[in-house]
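Partial complex: the chains shown occupy the same locations as in the complete assembly.
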Amino acid sequence: MADIQVTRDDVELDVPTLVEGLPGVGLVGKIAADHLVGAFDMTEYATVHCEGLPEIAVYREGEPAVRPPVRLYADEERDLVVLQSDAPVSTNAAEEFAGCVAGWIEANDATPIFLSGRPADKDGVPSLYGIATGDGEALLREADVDSPTENGGVTGPTGALLYEAQRAGIDGVGLVVEADRRFPDPEAARVLLTQGIEPLAGVDVSTDRLVEQAEEISEARAALAEQMGEAEDESTSARPLGMFQ
Amino acid sequence: MADIQVTRDDVELDVPTLVEGLPGVGLVGKIAADHLVGAFDMTEYATVHCEGLPEIAVYREGEPAVRPPVRLYADEERDLVVLQSDAPVSTNAAEEFAGCVAGWIEANDATPIFLSGRPADKDGVPSLYGIATGDGEALLREADVDSPTENGGVTGPTGALLYEAQRAGIDGVGLVVEADRRFPDPEAARVLLTQGIEPLAGVDVSTDRLVEQAEEISEARAALAEQMGEAEDESTSARPLGMFQ
Amino acid sequence: MADIQVTRDDVELDVPTLVEGLPGVGLVGKIAADHLVGAFDMTEYATVHCEGLPEIAVYREGEPAVRPPVRLYADEERDLVVLQSDAPVSTNAAEEFAGCVAGWIEANDATPIFLSGRPADKDGVPSLYGIATGDGEALLREADVDSPTENGGVTGPTGALLYEAQRAGIDGVGLVVEADRRFPDPEAARVLLTQGIEPLAGVDVSTDRLVEQAEEISEARAALAEQMGEAEDESTSARPLGMFQ
């Protein structure tokens, strides 16, 4: 996989779980993935240079090191890998990107968890259901994740990743959570973590910080609406399929 | 045919009939095809990955299994195959798609039935006529399907499929039915089934459910207009050709 | 010429004349070509599958046979071939199409007659002039066709055909007739036939039907304006070139 450069050869992974964190509806995947990277203090493990990804240079406060916008983080002990992205993947590049990432998954015998929000006017705790590729259905059962409550489809780069995983027969799962269609939704990301990622990946993570963020956001929606801007245009989403479409 | 992956090697087909069910005017092809899959409880037989098809992941209520948007269903006993699509095929991808499907038809010695609506303000039972490629004309005669009552043309992916079938000399037929230009039209789909597909494929299917749907739809047109959205933009249609065009 | 499939091997042509009938200004080429096919009851001789042509399926009232939109018709006795098109050739595909047709012309030692209207506010009988490629000028002289009365240029697919014929040194002619810029113009097509095609191809054809059509059209211009729609956008036209352009 020339397009995914491992920068830490000393990290050893054994049939790891991969959590995909692309920006999408409610940014649920990105928020959940970023939360894992921070909470577990994960190691920057590889840079992702798949064809079609935007060539921009990102950096962090207090750290001069330039990094590409899409990276893999690893937690050797938990056998966990997180795909973190600081930029949306365009629809045009989605298929190329999906093939590139699927290649890494197969080469590393990883079990992917794909994350998607579906726009909803929520009432109480956001509801979650799971979908599966290969033999992923057994994983969903073990983790007690519900089956879809509607006919639906996932589009965008996460849709392409699920499509590729299905085609290649990779054992993987997708988690679809109700999410705010306009604002970042840490509450939905929390549900992804507690009801899906924790039992599926066998990890345990505090999500208090996400509860706080959810409160902060509900107080500052107007300002955020502007800040998110066009990023959402090219995002991934799941949406119900009607009887006729 | 690397692009059409058979997932059920145990199903044996012998010179089958293929019913194409792409979304188009009045969704007549899709409604008829979906009806066959349900009524005969057909087996999901192959996934269609032709170049240019949208890479999205679809799933069904109560079933976590991710599937590609275009699939083949088989009924071994009736020697019937149905192409089901959950997404429109774009005009740009139509030619690539048509070549890909025509390849499968030739390799499997199948007899295709292509379905198209033509926009009309109907009065009573929608009228139907048939067109043919290769030696398909004899099939139309046997099934007592009328000849075209006008000069016309079929565009979009179904037009490209008919074009390819003509070019390759495949024995096939196309059924063109009057259909509602704005709403799903189960009544027109029923005519496709009873007057065309049943005699052509030598099958017998109850269409009571389609009659009910037609009634439901005439009661709920406004809501459906919105739900269908842009799907129709890239749909297939037949339209009359004037003296000068 | 793999792109032009001869479907009637029994028809023998000997250094034939080819009349090109693509839709353009006033549809003059298409009307003249269609008139020849009908008046001489010409044989459908070959299908044209050049790269870039629209893959649509056309059919005729009372005849289920699907055909491609561009076809060649032959009259063995008169050594005449007509290119008939039921769809406009887009500007993007014009060069590819021109090379493909020029190949057939060379391989069959045919003498092409290209047809173009030039928008004009006519007064009396539309005026006609001829242009030539290779040694076509002698043919124009023999047929008593006038030389251009202005500097001009032919664009679109017919322009590309003339360009290719010039480049390849094919002996051919182009006929440019004054035509209505908005409506089908059977009167201009009649002039193409009587003053150009008849003497050039050595044929004799009744054009009474075109006179009738011209009368019908002048009575029904408004309705036709709509029916023609966008077809004209990608049409071929000749236009005068000013002193400075």
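The chains carry the letters A, B and C, assigned in the order they are written, with residues numbered from 1 in each.
Definition applied: contacts are C-beta pairs under 8 Å (C-beta built on N, C-alpha and C of every residue); 3 or more make two chains touch, one makes a residue touch a chain.
No experiment lies behind these values; they were computed from the predicted model shown.
Number of identical chains making up the complete complex in this structure, 3 of which are shown: 5.
In this text, only the chains that are shown with their structure count from here on.
The fewest steps needed to get from subunit B to subunit C, moving only between touching chains, is 1. For the copy pair subunit A and subunit C, the superposing rotation over Cα atoms measures out at 145 degrees to the nearest 5.
At the interface between subunit A and subunit B, two copies of one sequence, fewer than half of the residue numbers in use are shared by both copies. Per-chain Cα centroids separate subunit A from subunit B by 36 Å. Centre-to-centre spacing of subunit A and subunit C amounts to 58 Å, using the average Cα coordinate of each chain. Shown for subunit C are the residues that touch two or more other chains, of which there are none. Touching subunit B in their complex are the following residues of subunit C: 5, 23, 27, 30-31, 47, 49, 54-69, 86-87, 184, 224, 227-228, 231.
Listing the residues of subunit A that touch subunit B in their complex gives 94-95, 98, 129-133, 136-137, 140, 147-155, 159-160, 162-167, 173-174, 241-242, 244-245.
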